[in-house]
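Okay, here's the structure, questions in a sec.
Only one protein chain is missing from this complex, and each of the others stays in its spot.
First chain written, first letter: the chains are A, B and C, and each begins at residue 1.
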Amino acid sequence: MIIVSGIFLLTLLAIIAVAIVRTKNLFVAVMLTSIFSLLMAANFFILDAADVALTEAAVGAGVTTVIFLSALSLTAERERSITRKRYLAIFVVVVTTLVLIYATFDKPRLGDPQAPVHQHVAPWYLEKTPEFIGIPNVVTAVLGSFRGYDTLGEVFVVFTACIGVLFLLGSRRGPEYAVYEPSPGNTGLSHHLIPKVVSRLLVPFIVLFGLYVQFHGEYGPGGGFQAGSIVAAGIILHALIEGEAAALAAVPRAALLGMVVGGAMLYGLVGLAGLVLGGNFLDYSVLLSDPIAGQQLGILLIEAGVGVTVCGAILLIFHAFAARELV
Amino acid sequence: MELLGYYNYWVFAVVLMIGFYAVIAKVNLIKKLIGLSIFQSAVFLMYITMDKVEGGTAPIIQEGVSDQIFSNPLPQVLILTAIVVGVSTLALGLAIVVRINEVYGSIEETDILDMDRKG
Amino acid sequence: MAGVIDGLSWILLSVGGMFVFIGGVGTLRLPNFYTRMHAASLTDSMATLLILPGIMLQAGWSLATIKLLAILVFLLLTGPTASYALANAALLSGMKPEESRQTVGDKTSAS
Partner (left out) sequence: MYYGVAFAIFVTMGLAMVRALLGPTVYDRVLAVNTFGTKTALLLAVIAFLYGRQDFLDLALAYALINFIGVLAVLRFFQNHQTDKTNTREE
């Protein structure tokens, strides 16, 4: 049953990908992209990757669609149909697909326990996590502690991308420094009574759920990346309903900048604290006298840093797009 | 049944190349970015396919349950971070497209190249 | 007692599955946008109201029941809101319900 449902969902995935590329209307392409994301999340869940599915849900359900739609309203909604010879591209793509499919026969089949991937570090992680770190979620343990360097890099990529968006969209042209501000007259969707009431009810729950995902990440699916996106989605909902100015009044831009910088710094400083206390960079065992408690404290701190950075970065990106839209 | 074990990889190959086609053959810049994100998702799919172990469950240790088989946590960690990074880099790409549209008044690659050629 | 609960949850789940299916057929087969939305949103709420309690009965008293209750409440709140927003967006763009009545059966001009 699981294999059959996986095959069904994957077939839908391939069909929707073709449809996304074929449609000329970019708005339709964005809508189909969100179906694509839903299918990806269901596939991830079926393939035992609950954490990844939660990330895809947190990011794909709200944030991606909102950013795409903002970009569309700043550019064009339709793709111009240009007759161009695409035979070469189709030829290249078909040949490469066939070569790739031929190559897959050398791969171990789905779920093979003897596959090389499962032979080396993974069993070590699964075996040593209870011993060294003492938390049930092995994914969080690997993310925060064993491969903490990798995650540090990813956080700084998010940070850099956010800075890049702010550079490109944030400032007005002219001799004096000025940022685009949303017009206070724009009250979003607040004249629609039903969305307004429901959203006022839901925004606190979304933020609460985000915090739950943040702090429950060591025991179940969750962690900083998911929590940051979920909290950001909640505040984006507030901005959609009440207008961007109201959202900026609730969480000011300076606070968002502080969140992005502070989260990344918190991560780096936890790493440095390890050095100062006589361990290695990002070695949390030395943070407390009990190495296991130290590891848990370290993971808690860096997950907090990740969550704060991701939330701030997504919101800054959203505001950068939205403020241009309404000039 | 033996062949169905490769189905995930076939879909990976097909979706990957659909995304690649959008990147090389489409002239609209936003369409290229959508293609890029499809390409990226296909890679995610391949990694997550590799993590599955037959009869396994997600790598979250349950109390009081012994001798469970767990799927591989490593690919999950790599992809989990990559999804959020993917969104922020996508936003960066869209920001560049928005700026291009402000300067050139078009997001079609052919138009932009024509304007550049004319100086 | 266990048999009664099992039977009840079986009934809830199968009726809920039926509603899901009917909604799917309605979304596909009905002639114009507003009727399709009617089918989709009604069956969405109904299926949610049946399937999640059906699972709840299976779960018994545990944390899972509370979570399922939360999912139920939130789906019931957000589903109609989304339908409202969608119908409003369609109306805003000038798609009149009565206009499309004349074009029943003619899918290409239903917009």
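The rule is simple: contacts are C-beta pairs under 8 Å (C-beta built on N, C-alpha and C of every residue); 3 or more make two chains touch, one makes a residue touch a chain.
Source: prediction; values computed, not measured.
J.: Which chains here would be touched by the one that got left out?
T.: Listed by label, the shown chains it touches are A, B, C.
J.: Pick out which of A:I236, A:V260 or A:L282 touches the chain that's been left out of the picture.
T.: A:I236
J.: For chain C, which residues lie in contact with the unshown chain of the complex?
T.: 9-10, 13-14, 16-18, 20-21, 23-25, 27-28, 33, 36-37, 40, 44, 47-48, 51-52, 54-55, 58-59, 62-64, 67-68, 70-71, 74-75, 78-79, 81-83, 85-86, 88-90, 92-95, 107-108, 110-111
J.: What residues on chain B make contact with the chain left out of this view?
T.: Touch set of chain B with respect to the missing chain: 57-58, 60, 62.
J.: Residue-wise, where is chain A in contact with the chain that is not depicted?
T.: Residues 1-2, 5, 8-9, 12, 15-16, 19, 25, 27-28, 31-32, 34-35, 38, 41-42, 45-46, 50, 53-54, 57-58, 61-62, 65-66, 69, 72-73, 77-78, 188-189, 192, 195, 199, 202, 205-206, 209, 213, 216, 219-222, 226, 230, 233-234, 236-237, 240-241, 325-326 of chain A touch the chain that is not shown.
We adopt the following convention: only the chains that are shown with their structure count from here on.
J.: Would you mind pulling out the distance in Å between where the CA atoms of chain A average out and where those of chain B do?
T.: 12
J.: Across the complex, what residues on chain C touch chain A?
T.: 74, 77-78, 80-81, 84-85, 88
J.: Which stretch or stretches of chain A touch chain B in the complex?
T.: Touching chain B: residues 3, 6-7, 10-11, 13-14, 17-18, 20-21, 26, 29-30, 33, 36-37, 40, 43-44, 47-52, 55-56, 59, 63-64, 67-68, 71-72, 74-76, 79-80, 82, 84, 86, 89-90, 92-94, 96-97, 100-101, 104-105, 107, 109-113, 115, 117-118, 121-122, 125-126, 129-130, 136-139, 141-143, 147, 150-151, 154, 157-158, 161-162, 164-165, 168-169, 219-221, 223, 225, 228-229, 310, 313-314, 317, 320-321, 324 of chain A.
J.: For chain A, which residues are in contact with chain C within the complex?
T.: Counting only chain A, the residues touching chain C are 189, 192, 194-195, 198-199, 201-202, 205.
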